[in-house]
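Missing here is one protein chain; the remaining ones are kept as they sit in the complex.
Take a look at subunit A:
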Amino acid sequence: MNWTSPAEFFAMGGYGQYVWGSFGVALVVLCAEWLLLRQRRQAALSQVKRQLILREEESR
């Protein structure tokens, strides 16, 4: 399937809004999931570090 021009590619035979609406939302949702997870990881790590410091102070 060879597209003659980028415009034709994005038009997607008249179904552009549906095709790119699907792929666009999928890209946004996947990136959101990944970013949220990275935030969650940073939060979890900092919490572990705080616990570690607390325990060290208690043991001193």
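Criterion: a residue touches a chain if its C-beta (ideal position, glycine included) is under 8 Å from a C-beta of that chain, and two chains touch if they have at least 3 such contacts; residues count from 1.
Please note the rule applied: contacts and distances are computed from a predicted model.
Engineer: Not counting the visible chains, the remaining one has a UniProt entry; which protein name from "Cell division topological specificity factor", "Glutamate transport system permease protein", "Dihydroorotase" or "Heme exporter protein C" does it give?
Structural biologist: "Heme exporter protein C"
Engineer: When the complex is taken as a whole, what residues of subunit A touch the one chain not shown?
Structural biologist: Subunit A touches the chain not shown through residues 1-3, 9, 12-15, 18-19, 21-23, 25-26, 29-30, 33-34, 37, 40-41, 44-45, 47-49, 51-52, 55.
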